[in-house]
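A protein chain is absent from this complex, but the other protein chains hold their places.
Each chain carries a letter (A, B and C) given by its place in the written order, and its residues are counted from 1.
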Amino acid sequence: MRIGILTAGGDCPGLNAVIRSVVHRAVTHHGDEVIGFEDGYKGLLDRRYRPLDLNAVSGILARGGTILGSARLERGRLAEACENAPELARELGIDVLIPIGGEGTLTAARLLSDSGMPVVGVPKTIDNDISATDRTFGFDTAVGVATEAIDRLKTTAESHQRVMVVEVMGRHAGWIALESGMAGGAHGICLPERPFDPADLVKMVEERFARGKKFAVICVAEGAHPAEGTMAYGKGAIDQYGHERFHGIGTALAGELEHRLGKEARPVILGHVQRGGSPTAYDRVLATRFGWHAVEAAHHGRFGRMTALRGTRIEMVPLAEAVTELKTVPQDRMDEAESVF
Amino acid sequence: MRIGILTAGGDCPGLNAVIRSVVHRAVTHHGDEVIGFEDGYKGLLDRRYRPLDLNAVSGILARGGTILGSARLERGRLAEACENAPELARELGIDVLIPIGGEGTLTAARLLSDSGMPVVGVPKTIDNDISATDRTFGFDTAVGVATEAIDRLKTTAESHQRVMVVEVMGRHAGWIALESGMAGGAHGICLPERPFDPADLVKMVEERFARGKKFAVICVAEGAHPAEGTMAYGKGAIDQYGHERFHGIGTALAGELEHRLGKEARPVILGHVQRGGSPTAYDRVLATRFGWHAVEAAHHGRFGRMTALRGTRIEMVPLAEAVTELKTVPQDRMDEAESVF
Amino acid sequence: MRIGILTAGGDCPGLNAVIRSVVHRAVTHHGDEVIGFEDGYKGLLDRRYRPLDLNAVSGILARGGTILGSARLERGRLAEACENAPELARELGIDVLIPIGGEGTLTAARLLSDSGMPVVGVPKTIDNDISATDRTFGFDTAVGVATEAIDRLKTTAESHQRVMVVEVMGRHAGWIALESGMAGGAHGICLPERPFDPADLVKMVEERFARGKKFAVICVAEGAHPAEGTMAYGKGAIDQYGHERFHGIGTALAGELEHRLGKEARPVILGHVQRGGSPTAYDRVLATRFGWHAVEAAHHGRFGRMTALRGTRIEMVPLAEAVTELKTVPQDRMDEAESVF
Partner (left out) sequence: MRIGILTAGGDCPGLNAVIRSVVHRAVTHHGDEVIGFEDGYKGLLDRRYRPLDLNAVSGILARGGTILGSARLERGRLAEACENAPELARELGIDVLIPIGGEGTLTAARLLSDSGMPVVGVPKTIDNDISATDRTFGFDTAVGVATEAIDRLKTTAESHQRVMVVEVMGRHAGWIALESGMAGGAHGICLPERPFDPADLVKMVEERFARGKKFAVICVAEGAHPAEGTMAYGKGAIDQYGHERFHGIGTALAGELEHRLGKEARPVILGHVQRGGSPTAYDRVLATRFGWHAVEAAHHGRFGRMTALRGTRIEMVPLAEAVTELKTVPQDRMDEAESVF
């Protein structure tokens, strides 16, 4: 079998572990040939690829990033690819394409699959918001980085009797904020899933100070937004759904709290640190398993599917199922978090 | 409600996170009173306990160990407790006991429960070998520590063209060896679940050297043992099942490989480092969720059960179910690992 | 002897290690009594203090922050304290005051000392800019945090062919930027010590891309500023010395580079994460040694001095010497860094 593999979308710890696993399983067990397309779908369309043997993937398991590079693709070019997908596969000589990516990548994968390209997808997002799988690799690493930051900020907040607002990744789903907030012992968590009222945070901080805990750390997803009209100081922009949105919610919220509380409140924006670097053991194992199962699925002709963690097992789910809706944080998970604020 | 809590058995990162979560949920949400027994069941029988309020659990989320202490209990004393379990609960004034522990602790919990003590258990083991739950807290931390060690050892092995044998915890189940071996990219993994033949490892090392990879790292669970008669150098003791066992299998195996290969092979025994220290974010979240659900179960009168992770949900499973059989590494998980050696 | 101790100024990993060391050495070896003032000099003036015995400092060695709290002091109140320093010491019953702090704290210490208060200082700053000592504790931890961030960002930058600008702490001296930039392998470092020209960075990035290294990471101290008139896009404010300064130089520089290069350039502002959390082993050792020598100096009546690292030895230097000039990054250290860009 000749397998093509590519990585697309944002950086995510564990990508290299998938690539390595695919190559090992395919080459060693099945005697397959593997080629890697450069810079995502671009490399597929531009015929930029290189052969991947055991040596090519040596030493990459613990490394962040992706040895294949990644890039965004214009929609027009994808449509073009879909028009003659079977010919493209034939021309490249690949029996299956394994794209590793997030929602956009998997949607593209589905379109290619529907157009006749044999495809097995591997989901990837540090946001953990793909509904068909219990978890995605990269998420554990991102949560770990954010948690370590909160651990560090707590000592500073406490020593200086200060409020800290930590903005973590999560534009549409608040999983990173939820889990790093819980793990770091944040005293407030704001998610995109439900608008928050700064007044609630003010009350929490004042109650803490009243009982002698003269500091607080609040963990905010970058996509969180206040309930309309609740931010007294400063105004946000109105988005396409009519919601008031603040660009840089961490900074806006820290300002709001400082005004209302009359105490120092400092924002910390973690940014891209969350999506780079060596993956945790959890993510390396999950990524390795995904790679293994993607190769097996290819050999069993289970195309149009992607790998998914279900409990302790890896299953193959239809791509169609995977990308229909975003997995957001349900209310009961938020209830669990709130009780330990 | 008045809740008694205790921690028993070996150290496990995340114990304090459970205690903190139980106290927060019980006190803040339900207005309960919580007392903590010292040194496991001993404190229960000796009436050694202290009240646990929010201040008592402040700052412990990220700390390893257990603020309540832990100790082994003689069987005789447990039997005694079971004889008058309801009276004991009444005397202590507790409406429910939440024991956090491993197989032994949960078995004791079940006996107490059967004897009339209202009990809600929380499973704990770094070995991850409790069958009723997908994962236990502490395991992720142990795997993380072992993986970091393997990462470090690989550079040394490579620079010195050497074979390294890393012995990790896992007496009856090889989960730590499996996952840290996969995550660290070990070239061989030996589990208690199936006897290994040193000849296979010798072959693997020789093949690696032949293709220019002049080093190897082998990850061995402390409970792993060779197939009978396969260790040519040195003899093990025969255990109760008639198996040949080596005390300190890591050291024995390194010696065996050094003899057979004529190359340096060094053992590294990770030991207790794996079970102490600050828990990973994953373990803190799981432990916090377990604590929350234990309190809820108590308030819903769901006694005789323990918390369990099933997929992404926490469920309450009968204690009877939890302790019947050990969760060992199935063959398909081992297959996944082998393909990336 | 009765020793008073206080921590003042910004948070700095290792403060607790000094406190612990002072208490251990004083109590165990000399049979002294130690009291800790709360919230820096404020506690001294407000007579807010608590006794510190071995139990009070148990378990704090590895913890960030300061168990005594810290706060800024108004100048007026300090002047007032200096007027009757000997009386104040007598009233509090302290034979020596050990203030742990940065430039401001040590200047205050010197004034108190000149006014008749027996003082032994301990220098503290994550910025490492106190000239009388080779190194200060906290610096190593800050560099470690920043280096880990750069390690992570490099993989993301590489996978996405992107320029990353990391802003680290260092308002007046660029030590953190210098060492984390060297340790992380940054491709450009901007320090407060000498104005930079964005054109040089543009050239460096273009040369890298030209030889196939399609990413770059630039490490900028928060106090770095461009040579006048060199930032083509956007304008800074003119400071008291007539220099053009940009608030948020990391963000400003990323914007500038994006404009000039026509490539994505993203800022990451590490912020307070650098000054909190568990100190590195290096900082714990240095802080512990400083505490030990401060107590010995007190017992030898060597007042008006502070602890300083000179080579491998701890020496006592006059406070007057310590605070006269800032230790900035000399040109030869910058030369060393530049050769590995």
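We take it that contacts are C-beta pairs under 8 Å (C-beta built on N, C-alpha and C of every residue); 3 or more make two chains touch, one makes a residue touch a chain.
Bear in mind that the values here come from a model prediction, so they are computed numbers and not experimental data.
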Check: So which of the visible chains would the left-out chain be touching?
Finding: B, C
Notebook entry, point to check: Hey, which of B:57, B:149, B:252 or B:286 is the one touching the hidden chain?
Noted result: B:149
Notebook entry, point to check: Per the definition of touch given earlier, which of C:11, C:95 or C:179 contacts the omitted chain?
Noted result: C:179
Item checked: Candidates B:160, B:203, B:235 or B:310 - the one touching the absent chain -> B:160
Item checked: Residues from subunit B at the interface with the omitted partner, ascending -> 7, 10-11, 15, 63-66, 69-71, 145, 148-149, 151-161, 164, 266-273, 275-278
Next item on the list: Tell me where the left-out chain touches subunit C, residue by residue.
Entry: 20-21, 24-25, 28-29, 58, 61-62, 134-135, 140, 143-144, 146-147, 151, 179-180, 182-185, 213, 280-282, 284-285, 288-289, 292-293, 310-312, 336, 339-341
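We adopt the following convention: only the chains that are shown with their structure count from here on.
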Next item on the list: Quick one: label the inter-chain contact graph as line, ring, star, complete or other.
Entry: line
Margin query: From the C-alpha centres, identify the chain that is farthest from subunit C.
Written below: B
Check: Where the CA atoms of subunit A average out and where those of subunit C average out, how many Å apart are those spots?
Finding: 34
Margin query: Quick check: how many Å separate the C-alpha centres of subunit B and subunit C?
Written below: 41
Notebook entry, point to check: Residue numbers in subunit C touching 2 or more other chains?
Noted result: none
